[in-house]
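Missing here is one protein chain; the remaining ones are kept as they sit in the complex.
To keep things simple, chains are lettered A and B as they appear, and every chain counts its residues starting from 1.
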Amino acid sequence: MSQSASCLTEKYGEIDKYIDNLPSLRGALVTVLHQAQTIYGYLPEELQLHIARRLNVPAAQVYGVVSFYSFFTMEPKGQCAISLCMGTACFVLGAGGVLQEFEKELGIKAGETTPDNLFSLDALRCVGACSLAPVVLVGDKVYGKATTSQVRGIIEEHMQRMAKGGGSNE
Amino acid sequence: MNNNDEVKKVNLTINGTAIAVAPGTVLLAAAHQAGVHIPSLCYLNSDEFQYRNSVGSCRVCMVEVVGRRGLVPACSTTVYEGMVVRTDSLKAIRARRTMVELLLSNHPSDCLICERNGNCQLQQMAADMGIRSIKYKGAVSSHPKDIESFSIVRNPDKCILCRRCETMCNSIQSVGVYSAIGRGFETTMGTAFNKPIIETTCTFCGQCVSVCPTGALSEVDATEEVWKLLQAPGKVVIAQTAPAIRVALGEEFGMEPGSVITGKLAAALRRLGFAKVMDTNFTADVTIMEEASEFVHRFQHGGKLPLLTSCCPAWIKFFEHQFPDLLDVPSSCKSPMEMMGALIKSYYAEKAGVDPQDIVVVSIMPCLAKKFEAARPELVSSKGHSDVDIVLSTRELARMIREAGIEFLSLPDEEYDNPLSDSTGAADIFGTTGGVLEAALRTAYKMVTDEDLQAVEFQMLRGVDGVREAEIPFGNTKVRVAIANGLANARELLQKVQSGEVEYHIIEVMACPGGCIGGGGQPYTKGNMEILRRRAAGLYAIDSAKTIRRSYENQAMLTMYAEYIGVPYGEKAHELLHTSYVRREDK
Partner (left out) sequence: MSKRIGSPEELRELQVKLAPRTALRLSPAEREALGIPAAEKMNILVCGGPACKSTDSDHIITQLRVELQKAGLAEEVKVVPAGCMGYCAQGPVLKVQPDNTFYVQVKATDAAEIVQKHILNHQYVERLMFHHPASGAPCRQEEDIPFFQGQVRIALRNCGVVDPAYIEDYISLKGYQGLVKAMEIGPDATVAMIKQAGLRGRGGAGFPTGTKWEFTQSYTATPKYVVCNADEGDPGAFMDRCIMEGDPHSVLEAMAIAGHSIGAAEGVIYVRAEYPLAVQSLQTAIKQAEEFGLLGENILGTGFNFSIRLNLGAGAFVCGEETALLSSIEGNRGEPRVRPPYPAEKGLWGQPTVLNNVETYANVPAIMLRGAAWFSSYGTAGSKGTKVFALAGKINNIGLIEVPMGTTLDHIINHIGGGIQNNRAFKAVQTGGPSGGCMPTALLQTEVDYESLTQAGSMMGSGGMIVLDEDDCMVNIAKYFLEFTVDESCGRCTPCRIGTKRLYEMLERITTGKGTNKDIVDLQELGDIIRDCSLCGLGQTAPNPVISTLRYFKDEYIAHVEEHRCPALACTELLTFTVVADKCIGCTVCARNCPADAISGVVRAAHTIDPDKCVKCGICLDKCPTKAIIRY
């Protein structure tokens, strides 16, 4: 085995173990990508190539799948993941404005991560908590009936938490 | 099925015409019987090559079925008893037209300067429908063009997502370079991580280009460079022509597929300004001498078997990616094109007293992978020059002939130039699947048994089936041979060999369905496999018309061996006519 290959084995040992324990490799691609993203946080090119080799599917197919599903990301997410529900109920109750405010305050667009890797911002499809619309999720924490004026406060709250070494809000 | 229990036909009417067709027929095919043409773009089917692109994605074949809500795609709707179809209702006509308009609304309108101008199925459809304006204008997607490879140019902006290339690359070639990437309006056909195709496992077989209905995929155009070199002072520009060209080029000038235009080809090249016109057929015979010798050597000395033919550069690159641990299995013979390049720049150069550095070898090939092959570092001579400088596809040559204003049909038949042109019938059939093996057997038989093979035609090796095999008696021994065309077939065959399930002495592989006659650089067939059949028939006809059909009887070649190379598979032969392979990434 070449040096780079053994290096990858070490790096991707956890997903390798998962793949080894699969009852069948048939149709396993999406499931393996889910697991890989859970383990490594995101799906960089090298990891996708590794999975392509392990499942014996073309790399283009892996990339085609990764680029198809909005759940998969090729970029690492920020320490603090802010998500806004963009379901219909949230939309008609002003989620668009709240999202814009977050974009303005964080200086990034939905789907992006701040350069300091602290925050990432995402617009989600319905999270099914329509009575709380508009809904903002920070990690597992739910902010219901969110308004634009709350935005700065939410960001500051999590800035402070992270400054105290609170880590992610999972 | 015997005639007695012939399956009952299905009755239906299309635009008021009653017809009866076999059950399972799709409307698109059934309509022809009613004298109705339904336009289609993404649909492409060839049962012979197991190619089936029936994805129903372009929707330009929508028709009305009375009693059904909405419209149905004729390409993927099967007939049923009593079906009443209208392809001519206003609703259907408008829907089809709108589909084309939508495609055009997200398509560059630079038809006049497009590679496929005049040969584009989308353009043809817009013309047929008389589209004069784009009704629904809006954003046009824009993606980087990939011009980095030696063989294929990809312009995703011209892609209509018919998925033909993807189907070809995945199911026929098992290479899987392409996938749809992203989703929604921004969906494109792309490579892994949108890398340039040169960085992928692409074999450059060019079959994706062959099936592309638009200018999204095309060959790297070398005509401009050739024009310049033909005019460059001090350069001796020498052409060589592959076997499969001579039965296909005529189509570009309105001739029937399979028409043999060897003489006109030589004449055209001379009129374009080539100093000499050599024939790759000559080195096809040389390849047989080398490969048969190598085979006999391995056969008699317990070397690695099976011997895998190495004429096809797409197959070789495929092998390097997919079977990197078996690099010593394929024949070490260079391809006939490369052998010709090497001989022009050594044997011929010495004979003619020309400095090899001044020689430019331009190969006319049915193939796009040959462009990649010519650029392989392994195929640079010890003196630092490439065996072959430029490769033109059949289509590119046709463009040059047209541009030069040469009236191809009225050209006289001319001879090729010596000393590298004479060939036996064995060389001609190199252009079709099974041909290389058949040619090799004619010579190997002699080498093993020391007898001349009398019945030189191996009918069981001919045809287009994906994998064919036979057992040929060589005196007391039997030689087991197999042929694969299409890389997925080759992969499957190789895997069976690897697992020990089957054993062969020689395997011939050609990447393209049908062999070089169906190469990625040939005139577009638009899925009409009958054209390939006729090209193959053309080659077999040339062979059978020749009196000398066994390579070892090629006198010019024997002279060359005597004057220059010495013995086949000898030291000089190794230097000039053999090569080595490299391990490549598998994904």
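Keep in mind that, in the parts below, a residue touches a chain if its C-beta (ideal position, glycine included) is under 8 Å from a C-beta of that chain, and two chains touch if they have at least 3 such contacts.
Only a predicted model underlies this, so the values are computations on that prediction, with no experimental measurement involved.
> Just one of B:L28, B:V55, B:M400 or B:M510 touches the chain that is missing; which is it?
Of the candidates B:L28, B:V55, B:M400 or B:M510, B:V55 is in touch with the missing chain.
> Which one touches the absent chain: A:T31, A:N117 or A:Q160?
In the full complex, the listed residue that touches the missing chain is A:T31.
> Given that one chain is not shown, which residue among B:T25, B:N45 or B:T98 touches it?
With B:T25, B:N45 or B:T98 as choices, the missing chain is touched by B:T98.
> In the whole complex, what residues of chain B lie against the chain that is missing from view?
Residue positions of chain B that touch the missing chain: 54-60, 62, 70-71, 73, 76, 78, 91, 94-95, 98-99, 102-103, 105-106, 135-136, 138-139, 160-161, 179-180, 182-187.
> At which residues does chain A meet the chain that is not included here?
Answer for chain A: residues 26-31, 33-34, 61, 64-65, 68-72, 86-89, 91-93, 124-133, 135, 142, 144 touch the chain left out.
To be clear about the criterion, only the chains that are shown with their structure count from here on.
> Cα centroid separation between chain A and chain B, in whole Å?
Using C-alpha averages as centres, the distance is 45 Å.
> Spell out the residues on chain A that touch chain B in their complex, using ranges where they run on.
The touching residues are 45, 48-49, 52-53, 57-65, 67-68.
> So in the complex, which bits of chain B are touching chain A?
170, 175-183, 190-193, 200-201, 586-587
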